[in-house]
Structure formats: structure tokens, C-alpha cells
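These notes concern the structure reproduced below.
One chain of protein is taken out of this complex; the other chains stay put.
Up next is chain A:
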Amino acid sequence: MLRFLLLRVLTTIPVLVLVTFVVFGLVLLIPGDPAVTIAGPDATVEQVAAIRERLGLDRSLLVQYWDWVTSAMSGDLGTSLYTSRAVATSIGDALPVSIALAGAALLVSLVIAVPTAIVSALRRGTWIDRVATLGSSLGIALPSFWLGLVFVLVFSLTLGWLPATGYVPFATDPAAWVTHLILPALTLGIAGAAESTRQLRGSIIGVLQQDYVRTARAKGLRGRMVVGKHVMKNASVPLVTVLGLQITALLGGAVLVEQVFGVPGLGQVAIAAVTTRDIPVIQGIVLVAVLVAVVCNLLVDLVYGYLNPKVRPR
């Protein structure tokens, strides 16, 4: 298993190298010169040139790339062109918030999807199944920012149960941390829940027709054991694929939800950076996002190995 892990980590290195090229190169494609933006509309050509030199923008691209990569590897992602804060610090502040939000959204998604899919698949064709299918269609179709506004209107403004906006770090007040996360997580998790429900329902229906499920029944196992053990372990494989995709999408999708609920996550930092062409921050965020995606893929592969012994290395 350890060898598999090591091998799997090693194979991500070329991916990462490629990604650093793309991340670094993408910025070149963005129209506009950051030195011009920083210097302001009234700056002289000399002033702009001075800024370019200070930022190292006048050096060759390869040198700039190498400089950036080696610093990034030592944890130095540069300094924001505007706030003069270290990029690593900004990301370090925002990342835990985003991870908490994405994690909570994933939890919401699973808590809704797994029971719904199981009941739906076992009662296929009944009204429960039809309601669940309709619900998941709605969940996929409804835009998250609209859903977020409706939740705020109902649960905060009308019922007054939950705070409408803001974020409290866990270390400050765990209870407030939870209450502040509920609405954004619900908003963010519902689309994923709908997608997972569909996927899981389909795969459970497929697995229920397998001969080994009949064997499990023929052994006299209770229904809970047949479904919870024999069906679910096999039916979870497509779900894990979907979840792996969702986790990365959750970080991206969080941008809107973070705006609606005023959550200071990576999305907020990203928006600010993009609107000001704050290149080091953009690069840092994309790099972190890619790292998260790579780690998620690694986790998905490990879970595949647990669920399907055939893909395990031996």
C-alpha cells in the first residue's frame, strides 16, 4: 500500500510541473500590464519602467518562471502587488475557511444524497422515488446564489434562526462557527446532493440486480446488512468519482456563495485579485486550487482501492 501511495505521489510530479507552466503562462495572456495599472494613469514611461524593474517584469520569462517556482516550493508565493501582504499569508488565512465551507457542503450533500438514493432505489417507481427524482432535478437546476438568497430570506430574516452573513473562526467560538456555516454549506451542498443522489440511485439499482445480492439474501442476511454492506460497497464506486469532481467544483462554486454570505474564503481573495490583476495572488490561488485537486484525486484513487480490491496493487 505504501509503495502504491509513493508511486501515485511521484506520478503527480509531471502534472504539477505542467501546471506551474500553465499557471505562470496564463498570466501572460491576461491583457493589461500590471506595472501600468500600479503606476496609475498619470505615470510617465520612466516611472512605469522603474516599477517593471522593481517587480522583475523586465527579466526573461524563463528566469521569472524559475524564480517563481523555486520561491513557491519554499512556501514563498510572492507579495501582493496591492496590499503588500505575503500571498502565502492571505491564502493561509482564507484556505481554512474555504476548506471548512467545502467540507460542510460535502457533508450536507452526503447526508441528503445517501439516504435519498437508497430509499429511492429500493422503492423504485413508487411516489417516493418520483418525488426524489423531481427534487434532484430541481436541485441541479436551481442556481446557488438564488438558493442562498432564499435561505437568507427564510431562515435569517423571517425566522431569525441563523445568521445571514459573516464567518466566525472555529477557535474563536465553535458554536458560532457552526451556525455561520449552516446556510452557506446548505446552499453550496444542494446541487452536489442532487447530482450524487442521481448517480447513487442508478448504481444501487444496477447492483441490486447482481447475483451476489441474491446470494446475500439467500444467506439469510437482514435487509439492512444486504443493502448497507453488500450493495453499498459496490454501488459507491461511481459516487466516489462524482464526489472527487465535486470537491474541486465546490472550491470554485464557493466564489458565488462566499459573496452572498460574506464568507472570507479563497473565492473572495480570488475575486479581489482578478479585478486588480494582482498576478502573484492569482498565481498562488490557482496553484493551491490545483494542489487541492491533485490531493483529492489521490484520495479518490485510494478509496477506489478500498472499494474495489481488483485495482489494488499487489
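Here is the rule we go by: contacts are C-beta pairs under 8 Å (C-beta built on N, C-alpha and C of every residue); 3 or more make two chains touch, one makes a residue touch a chain; residues count from 1.
Assume contacts and distances are computed from a predicted model.
The chain not displayed here is annotated in its UniProt record as "Peptide/nickel transport system ATP-binding protein", chosen from "Cytochrome c family protein", "PadR family transcriptional regulator", "Pyruvate synthase subunit porB" or "Peptide/nickel transport system ATP-binding protein".
Of the listed positions A:L101, A:A216 or A:I247, the one in contact with the omitted chain in the full complex is A:A216.
Touch with the hidden chain on the side of chain A covers residues 210-212, 214-223, 225, 229-230, 233-234, 307-310.
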